[in-house]
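The structure under discussion is supplied below as structure tokens; questions concerning it will follow.
With one protein chain held back, the other chains of the complex are shown just where they sit.
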Amino acid sequence: MAITRITLPASARRGETIEVQWLIAHPMETGHRSDDQGRLLPRDIITRFECRYLEQIVLAMDLFPAIAANPYCAFTLMAERSGELVFIWAGDHGFEQREVRTLVVTE
Amino acid sequence: MSTRRLVLQVLSVAALLPRPAQANRAQLEQAILAFTQGERPRSGGVRLDIAPLIENGNAVPVTLSTTEPVQTLALFNELNPQREVLQARLVPTAGGTRLSTRIRLATSQQLVALARGQDGSWWSHRVDVVVTLAACIEGG
Partner (left out) sequence: MKRLLVLAPLTALLCGAAAREGEQPLASPRSGFEFMTPALQAMQRSDAQNPAMLWVASGADLWKAAPANGKPACAGCHASGLAGVAPRYPAFSAALKRPVTLMQQINHCRATRQEQPAWRDESEPLLSLAAYLGQQSRGLPIEPPQDDRLTPWRQAGEALYRARIGQLHLSCAQCHEARAGQRLAGAVIPSGLATGYPLYRLEWQGMGSLPRRLANCTTGVRAERLTQDEMTQVELYLMQRARGLPWETPAVRP
């Protein structure tokens, strides 16, 4: 289980564009670095992120080794009504992480 | 030795030689066209925000933003080991979108942000950045 930190506004008005931010602890090993003995360190990255809101995938992102270690992402979302935001990460070597937050939307 | 064999041998040796600058730029353009399925993007429509002078290439903040609804955002680079940085599909939203992250940059180079509008049109913004290296890299 990787440590994550998700930041959302406490609430949003219907129709308002909000910013969602996340951080996840992950080395994002590129596959191009070598260790002290000169052996190539195998690639180990997060390759995909999805955010689902009100049963719809609102963002589906493919990540490549150029994404920095301990990745950060911020994206915008239009608030429609209160509901769950589901965050899903997947990556090399079977990496999977799922977090759920509630977005409170007022009229 | 047959001509074909000779040509193949020469080509395989050539592949090991360091790429000249034009080859990197050509590879970048090829990667972009592969992503857009052959459509040449027009300049505009998306904005790539990144510091022009970067002191440390390990975690460089970038923001891709649009003022119109888009269904796709992508970021390509010229000189990292691999051209792709991120590719995202989004729900088009009135008023546009904004996506930020942090990327790694191996050296000074060109970055290209792409966006695809709801009508399928492709747009791009190219930015050249300079990456300096910290003085005391001890690898510890």
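The letters A and B name the chains in turn, as written, and every chain counts its residues from 1.
By our rule, a residue touches a chain if its C-beta (ideal position, glycine included) is under 8 Å from a C-beta of that chain, and two chains touch if they have at least 3 such contacts.
These numbers were taken from a predicted model, which means no experiment stands behind them.
Enquirer: Among B:33, B:59 or B:106, which residue is in touch with the absent chain?
Expert: For the chain that is not drawn, the touching residue is B:59.
Enquirer: Could you please point out the subunit B residues that touch the chain left off the display?
Expert: Against the missing chain, subunit B presents residues 51, 54-56, 58-61, 132-138, 140.
Enquirer: For subunit A, which residues touch the unseen chain?
Expert: Against the missing chain, subunit A presents residues 3-5, 7, 21, 23-25, 27-28, 68-70, 72, 74.
Just so we're on the same page, only the chains that are shown with their structure count from here on.
Enquirer: For subunit A and subunit B, let me know how many angstrom lie between their CA-based centres, rounded off.
Expert: Averaging C-alpha atoms per chain gives centres 21 Å apart.
Enquirer: Applying the document's contact rule, which stretches of subunit A touch subunit B when the two form their complex?
Expert: Those residues of subunit A that touch subunit B are 17, 19, 30, 32, 56-69, 71-78.
Enquirer: So in the complex, the part of subunit B that touches subunit A is made up of which residues?
Expert: Within the complex, subunit B contacts subunit A at residues 58-60, 63, 77, 80-82, 84-91, 93-95, 97-105.
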